[in-house]
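Presented below is the structure to which this report refers.
A single protein chain has been omitted; all remaining protein chains appear in their positions.
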Amino acid sequence: MVIVIQCKDQVGLVAAITGVLAKAQINIVSMREHVDTVDNRFFVRIVAEGNSSNAVYLQQQFQAVLPEDADIKVNPIPEKKIAVFVTKEYHCLSDILIRNHFKTLGATVQCVIGNHATLQNICERFDIPFHLVSHEQKEKTDFENELVNIISRYTADYLVLAKFMRILSPGFIKKFAGRIINIHHSFLPAFIGANPYKQAFERGVKLIGATAHFVTDDLDEGPIIAQQIIPVNHSFTAPDMVKAGKEIETAVLAKALHLVLNDKVFVYRNKTVVFE
Amino acid sequence: MVIVIQCKDQVGLVAAITGVLAKAQINIVSMREHVDTVDNRFFVRIVAEGNSSNAVYLQQQFQAVLPEDADIKVNPIPEKKIAVFVTKEYHCLSDILIRNHFKTLGATVQCVIGNHATLQNICERFDIPFHLVSHEQKEKTDFENELVNIISRYTADYLVLAKFMRILSPGFIKKFAGRIINIHHSFLPAFIGANPYKQAFERGVKLIGATAHFVTDDLDEGPIIAQQIIPVNHSFTAPDMVKAGKEIETAVLAKALHLVLNDKVFVYRNKTVVFE
Amino acid sequence: MVIVIQCKDQVGLVAAITGVLAKAQINIVSMREHVDTVDNRFFVRIVAEGNSSNAVYLQQQFQAVLPEDADIKVNPIPEKKIAVFVTKEYHCLSDILIRNHFKTLGATVQCVIGNHATLQNICERFDIPFHLVSHEQKEKTDFENELVNIISRYTADYLVLAKFMRILSPGFIKKFAGRIINIHHSFLPAFIGANPYKQAFERGVKLIGATAHFVTDDLDEGPIIAQQIIPVNHSFTAPDMVKAGKEIETAVLAKALHLVLNDKVFVYRNKTVVFE
Partner (left out) sequence: MVIVIQCKDQVGLVAAITGVLAKAQINIVSMREHVDTVDNRFFVRIVAEGNSSNAVYLQQQFQAVLPEDADIKVNPIPEKKIAVFVTKEYHCLSDILIRNHFKTLGATVQCVIGNHATLQNICERFDIPFHLVSHEQKEKTDFENELVNIISRYTADYLVLAKFMRILSPGFIKKFAGRIINIHHSFLPAFIGANPYKQAFERGVKLIGATAHFVTDDLDEGPIIAQQIIPVNHSFTAPDMVKAGKEIETAVLAKALHLVLNDKVFVYRNKTVVFE
């Protein structure tokens, strides 16, 4: 059983929460707690042994002892669902499809939406519905309306931008606030924007990186979930950097999804608390 | 204020512990908890805001609500002291002396004991007492008795073997059980014993490592505190590997000392719980 | 154009080799050279601009100026082929199938041979022939003869053991000497043999690793191509370590294949020279 709680901090929160569990004879296996003392926010994630049938009861008990603003989740969405957005690059999508196929993703892929047809075939090989929504020769509003229409046929908890190369409007993002995860092909905040590998090559950096983050209004500015780097050197051309970068993009997005889908990530302000 | 507790696991431990803190109006800033469900052991480390003057009171309150076997430390030894054992290699000792000099070690170096005089000069430059105890032309028992005599003049909480190249007897180790920290120049359990870099070179490995661990009876077999590796390749001669290895030996020992001296390491059986 | 040469070392080898290229008006783009001064072996890998149509001519010119034992390859097998051996675990195979499908593997997967049927389905999804060769209720000789029969229908340059859990006999290995690549689920030479993650868990290590190597007679003792590690801690159960290990097994095998399939790996004695 997993319990995650975020609320404003005050004395006695852990005692109150664990008191509820002790009273219910539920044993705590592991517990991670963090207080942001600047923002006065409290975060806790508890893994416990116990009958998950009493989730509703526990939720009520927690509410009774915690501040009103508390965001309490007892066994949050055990079977999460995702929709994946792609353009032409296969590496992140394929990794997700493989894990989904072998049931190690921690979620079910409901559909893939692409603005090019390139990745339709790989989706079909895994019996995953692929929807082609071209962005060409139409207004962004119309393009996004088509996306929303397709999304509305499913029940995805998260939208995963797996190398989706279109910039989404604030209006679209607002509709799915806190539910869009993107993989950015640089070590943010270095090389914000387009063509980061070209920028990295020009600058002669010795490391390149990738960043998985929640999407907010500002381009490449949402809360960071995971980052990773690999060494490069003078022998790397810009295309070599792109190629090397794909390996970590795949790894970082996989890691971020693992963290989010297992309820190990809290979001507040423009930051995350990640209990790895 | 730091509180660390280890005891056998049972339902309600966290509630009991945090209840004591809540009653004392002490706010928890961060909390790490772990249960070894195989061994049925409970570990917790709490950082709290609050007046440390009531440490004795808290200790009593905890004892009243926890199992009899509980190992409870409220503000464990705030000013720890160490004695450092060396032979001829300077890198680990120098790093410790520098941190000690600038008061960022998290402990005070009381003395350095060497079985060669090589490092006497560097100790003198930092005004740290150096004791030469040669192991030559004497029985191991006599050698170790001399060591014990010198140690007895100080009040060191930990003995740090910073590239001390003599094997200590079980009798000696027993005297300082749980208080001896060693840096081993390989990624244990690979290359146990002497000359690991030569072994690594012969085997053609692509990574070499270092391991900091508590010392127990069995050579290189105590609980591991920290490990790290660096890449090597065919262009490394065995001496090159030794040289590269020194960099991570220094880093790993520094990290292990940081963890132990800040009470982030629990030892049980032949393992550690490390709340980084 | 890629040129790789291994021979005994002597003065003037690079001059002789590059003299041949200069005479043919071929420009060197990058060059890596290594001499094992202990073994007196010379290794060079050259990437050059130039017409690859004169490969035969260059080969002859090189032979004329190099020692008799020289192993010279001009544009070595540009389109390599591999056969993949599996048991039940999907992660390494799937990664290979994906890269093969999108033509970024650097080789063509001709077939997959499994001693269980578990991975037949994923192969079929990618239109790759899968051969089930059960090892059950038969002598090892008969099992291996069946493997050899299937291999003989193809023209694989390398056999890739992608989590193939049967130990091959020296006789089988000899037949494909220098052409079998294995992924071992530990940081060799730590935890040789079966169940390395269980061993790692018991020992309480703080890093776990994976090793890709050529297979020779001695179990887990062949020349190492690539190794990598990831951090673990007390919160990892043995199954957690297995899971984490799969991620680096996949990454290390992918890297080793990339290196071998691009002729960046030389083998001699029990070692490799890898020009990354």
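We call the chains A, B and C, going by the order they appear; numbering starts again at 1 in every chain.
In this text, a contact is a pair of C-beta atoms (placed from the backbone, for glycine too) under 8 Å apart; a residue touches a chain by one contact, two chains touch by 3 or more.
Since the model is a prediction, treat every value here as computed from it, not as a measurement.
S.K.: Among B:A24, B:V65 or B:I122, single out the residue that touches the unshown chain.
M.R.: Counting the whole complex, the residue in contact with the absent chain is B:I122.
S.K.: Among B:M1, B:I46, B:A251 or B:V274, which residue is in touch with the absent chain?
M.R.: B:A251
S.K.: On chain B, where is the contact patch with the chain that was removed from view?
M.R.: Residues of chain B in contact with the hidden chain: 30, 90, 94-95, 98, 101-102, 122, 125-126, 235, 247, 251, 254.
S.K.: Mind pulling the chain C residues that touch the left-out chain?
M.R.: 9-16, 18-19, 21-22, 25-35, 37
S.K.: Which residues does chain A use to touch the chain missing from this display?
M.R.: 34, 36, 187-191, 199, 203-207, 209, 223-229, 233-235, 270-274, 276
Keep in mind that, in the parts below, only the chains that are shown with their structure count from here on.
S.K.: When chain B touches chain C, do the two copies use mostly the same residue numbers, with over half shared, or different ones?
M.R.: same
S.K.: Identify all positions of chain B at which a residue touches two or more other chains, and write them in rising order.
M.R.: 34 - these are the residues of chain B that touch more than one other chain.
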